[in-house]
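Below is one structure; the comments refer to it alone.
Just one protein chain is left out here, and the rest sit where they should.
Note that the chains take the letters A, B, C and D in the order they are written out, and that residue 1 is the start of every chain.
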Amino acid sequence: MNTATIKTKIDVPKITATEQQLEKDSVYSTRQLNLWYGSNHALKNIDLEIGENEVTAIIGPSGCGKSTYLKTLNRMVELVPSVKTSGEVQYRGRNIFEANYGVEELRTRVGMVFQKPNPFPKSIYDNIAYGPRIHGIKNRKILDEIVEKSLRGAAIWDEVKDRLNENAYGISGGQQQRVCIARTLAIEPDVILMDEPTSALDPISTLKIEELVQELKEQYSIIIVTHNMQQAARISDKTAFFLNGEVIEYDSTDTIFSNPADKRTEDYISGRFG
Amino acid sequence: MNTATIKTKIDVPKITATEQQLEKDSVYSTRQLNLWYGSNHALKNIDLEIGENEVTAIIGPSGCGKSTYLKTLNRMVELVPSVKTSGEVQYRGRNIFEANYGVEELRTRVGMVFQKPNPFPKSIYDNIAYGPRIHGIKNRKILDEIVEKSLRGAAIWDEVKDRLNENAYGISGGQQQRVCIARTLAIEPDVILMDEPTSALDPISTLKIEELVQELKEQYSIIIVTHNMQQAARISDKTAFFLNGEVIEYDSTDTIFSNPADKRTEDYISGRFG
Amino acid sequence: MRYIEQEKVVRRMNGRMIVNRIFQGFFMFATALALLALVILLYRIVSQGAGHLSLDFLTNFASRFPDQAGIKAALVGSIWLMAVVAPTSMILGVGSALYLEEYAKKGRITSFIQMNIANLAGVPSVVFGLLGLTIFVRALALGNSILAAGFTMSLLILPVIIVASQEAIRSVPGELRDASYGMGATKWQTIVRIILPAAIAGILTGSILALSRAIGETAPLIVVGIPVIIQFLPVGVMDTFTALPMQIYDWSSRPQAEFQTVAAAGIIVLMVVLLFMNSIAVFIRNKFDKSY
Amino acid sequence: GSTEEETATSGTADSTSDEAAALEGSVAGDGSSTVAPILEGLVEEYAAVQPDVQVTVGVSGTGGGFEKFVQGETAFSNASRPIKEEEAASLEEAGIDYTEFLLAYDGLSIVVNQDNEFVEDLTVEDLKKLWVEDGTSKTWADINPEWPDEEVVFYAPGTASGTYDYFNEVILEDEDIVESATLSEDDNTLVQGIQGDSNAIGFFGYAYYVANQDTLKVVTIDGVEPNAETIESGEYSPLSRPLFTYASNAEVADNDAMYDFMKFTLENSGEMAEAVGYVPLSEEDYDKGLADLEALK
């Protein structure tokens, strides 16, 4: 496998010195976060600390607010016009809801991978180069390097290197999802958010992505929403269990799955509802 | 509860003497059924005998052909233009693929309940009266009786009796589903096919429908597709496990869930895939 | 007791099937009738006008002698007209659609604009002619120039282009937008780099269909005051001109039977132009058929 | 093709159209639909001589044409009757000096459907009886008891037309035209209407009758049939009349193209008038027109 080369090739993103580091090892800290879609109270008093270079899984039944929480972290949730929030989400020590906080900047630091693979209807190359290009990188040589590095990082270089100019919709769903991950890697984010990244994929593709997540966590902090409990158990370090917009339990994945503190967590994990 | 009254009110449908009864107690017998959607071989050599006054559950991972099989039983599958079949499906001893077999007639004997509640955009009353009306019953008094009987049979009479003239879309999803069941009961079918009838419903509505199925099986033969294994275990007498268009195992529900013969059945039931 | 008797059901079944057949036949007949109307219309016009078609017909100016009458001025005039209408209506149409779909907050103003567009689409073309006459021809003193007629036509087809563009923009999957925003792209970057490229096929298809409506519209041109006795080709947008439907109208309202033939030939030319534009639209639709 | 005689007809041949250096420019005219066939032909011929001069001629009717002439939208205005006092006053107010040029004679033709076998001749009184609105519906039998008792269908030029004005002056005498009449500025509409209706009667310029004489039947008036002789001689009375064009003096003086086109018009309108079915003037009349034109230059 080519995983060895990837690790040496991708630089660990440096956190610039100007950024204040309030809590050691904590990328995000969410404090008393509330969110409403119109009058629908979708997130209730969320308090969570997300650790650096860890995989944090978010589980819970459908509609409990997992995606909403994830999309709050890069402020994508604001694209829904009726959304209102209260509380704080600190990313690297700074509240992302601050008036002059640039969302575009936040989103270049925090990548996102979606439930359904969503490559742009462009060539694979242009998909990966999209991020660097919109941020002003035009030099073809640098772009070539970035594309290769990112595709290697997403463990898909060997499969697509001969068809970089083909439309990204011509490859399989699993490959598309890895291209989407590569697209995110291309701007060298600090955090990667993943919203059920394997739920539209076949078991083998799922396995590949899971392996990939394990590798990526060496360099990135990853937050992953999943409805598949086995998956959460397999790949995450910490797990948060959401129910009806609340965090019921947040602990190390081992604890959550072997010895949950809350009855509802146990019920959910043992498949009694959801 | 009003379940007691229902039982006494609904008559057991009698099978007319002209119908040949090849196999005792078997409503449907499927023999070497194959089905293709274009070139996609969706059902492969299916052999199944469906018993009378039993609940037969069909389980299996997504895309394995459960719905396809169910829709073959009332020939709804033929609405997809590219469909081709081979083999036989005998209903009450007669092959439904026979050239001069009337589908409309078949479908008046075999009711169907769908995954998503699909009442007609009419009043609740008109929904139930639809079937009798197309069969020529115009007498208002008889219709009134049928409507009440059917709604009672579907355990929803008390909830809707005061709003029979309201649009059926004004009630909750669970109620809608029971109205759809009542609509099917109104033409006094012999068999009821149900395709994941609770998958769009909340737990409480689900429970109600499950109870209802238990009651209905005294008078009807029921075939139910479900992705919820607990549900299959709870309500069915026999269970067929489908995988990739094949029947892997077909046995009494107890056997399937406690002591499956096939490794794949066991894997599926224990949640190892799907 | 049982209410539904199977024997009765079976007995009635035949009648129901027959009713079904009869109505199926009726519905089919009605559909065929509509298609037949088109066939008769086309056959009539082709059989009447084909004899007059020749290269001369395309390269001659109109004449008082039917056998010398040609369509050059009208054909070139229509092309000039499109040269004004296409950019004007598309810039306005796509711009409005982008505003409504991407920027406007869903509120009273937006739904007012939206309702306004829907209503504008239903205003008869002759009323647009009155608008063009009052505003462009007289108030802005553009006279009966290509520009005045072009602006009138642009406004006439604007609602169609807006709605088609809105639909095309709306059908770009939200996931693509999300992906772009998720990478830190700004709204305008997302629009230019993701949304417009993905929607362009739909926009072009809709616009071409709208333009082909503009090329066949007669009433606004009459009201605006486009002349027909013209023996020259326009060289700029401020020139007077004539257009295909005007010329056809003139010919078809002449009493001599020979001019009916000329009019039919003119119609064939107009229909060929329309067919050409429609095939471009179909070509674009097929070529850019997206796989997302 | 009538370009050959023009050197002969034009007395002052300082710059003949066909030898002159190619002109550029544009000329806009409008007005009478009666005069339009002459102008249409002239424009077509002139385009062959001076392809770079853009001549447009609208057909708004005499009155409609004068409206545009007053607005300064046109350089010349065709008329099938002499200019009215009000119109002249408006032109003066607008500061537009103009010159009247006579182009040809027309015989206003009364026509009926070809299937009409009974109407051969009508008197001026009959016309008046038929065309003036009196609140009753008119049948042929009202004119002649031997004629069928069927309702007459009327077609007439629109009120902005000189033809209508002329008919109004000599027949209607300022009374209302029958309400049921189809009025149209488009003489072709009238021709089609009369062709398609066996009880139709209508009137329009002689040229339109000539162009459609196979499908229409002309009625003699007090025994006189409209034709070249009767019209020129004035025997076809009271329905024969002169046709004009009115040119803006300033345009003739300042616009070479306008001058040239007007010259071409006067040199060729006799021949064109004959070709399209009107009656040409005498040579002297055309020469006088050309002299007037030269004077403006």
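In this section, a residue touches a chain if its C-beta (ideal position, glycine included) is under 8 Å from a C-beta of that chain, and two chains touch if they have at least 3 such contacts.
The definition used in the following text is that contacts and distances are computed from a predicted model.
Per the UniProt record, the absent chain's protein name among "Cytochrome c biogenesis heme-transporting ATPase CcmA", "Phosphate transport system permease protein", "Acyl-CoA dehydrogenase" or "Pyruvate ferredoxin oxidoreductase" is "Phosphate transport system permease protein". Considering the entire complex, the omitted chain makes contact with A, B, C, D. Considering D:Val124, D:Val170 or D:Leu183, the position touching the chain not shown turns out to be D:Leu183 (whole complex). In the complete complex, the residue from C:Leu53, C:Leu120, C:Leu196 or C:Val237 that touches the missing chain is C:Leu120. Note on the undisplayed chain: of the listed residues C:Ala62, C:Met153, C:Ile229 or C:Ala263, the one touching it is C:Ala263. Screening D:Ile83, D:Val153 or D:Ile231 against the full complex identifies D:Val153 as the residue touching the chain left out. Only one of the listed residues, C:Leu35, C:Leu55 or C:Ala141, touches the absent chain: C:Leu35. The missing chain lies against subunit B, touching residues 74, 76, 79, 81, 103-108, 111-112, 114, 116, 118-122, 130-131, 133-135, 167, 169, 180, 183-184, 187.
Subunit A meets the missing chain through residues 11, 13-14, 102, 108-109, 132, 135-137, 142, 145-146, 149, 186-188. Counting over the whole complex, subunit C has residues 16-17, 19-20, 23-24, 26-31, 33-35, 37-38, 40-41, 44-45, 48, 91-92, 95-96, 98-100, 103-104, 112-113, 115-131, 133-135, 138, 155, 158-159, 162, 186-188, 209, 212-213, 215-219, 222-223, 225, 245, 248-249, 252-253, 260, 263-264, 267, 270-271, 274, 278 touching the chain that is not drawn.
Criterion: only the chains that are shown with their structure count from here on.
Of all chains shown, the one whose average CA position lies nearest the global CA mean is C.
Pairwise, the chains sharing the most contacting C-beta pairs are A-C. Averaging C-alpha coordinates per chain places the centre of subunit B 85 Å away from that of subunit D. Distance between subunit B and subunit C, defined via averaged C-alpha coordinates, is recorded as 50 Å.
Chain centres here are Cα averages; for subunit C and subunit D they lie 39 Å apart. For subunit D, residues touching at least two other chains: there are none. Of all residues in subunit C, none touches two or more other chains. Residues of subunit D touching subunit C in their complex: 26, 28, 36-37, 39-41, 43-44, 46-47, 51-59, 73, 186, 188-189, 191-192, 195, 208, 211-212, 215, 276.
Across the interface of their complex, subunit B is touched by residues 1-4, 6-10, 12-13, 16-17 of subunit C. Those residues of subunit B that touch subunit C in the shared complex are 11, 13, 16, 102, 104-105, 108-109, 131-132, 134-137, 142, 145-146, 187-188.
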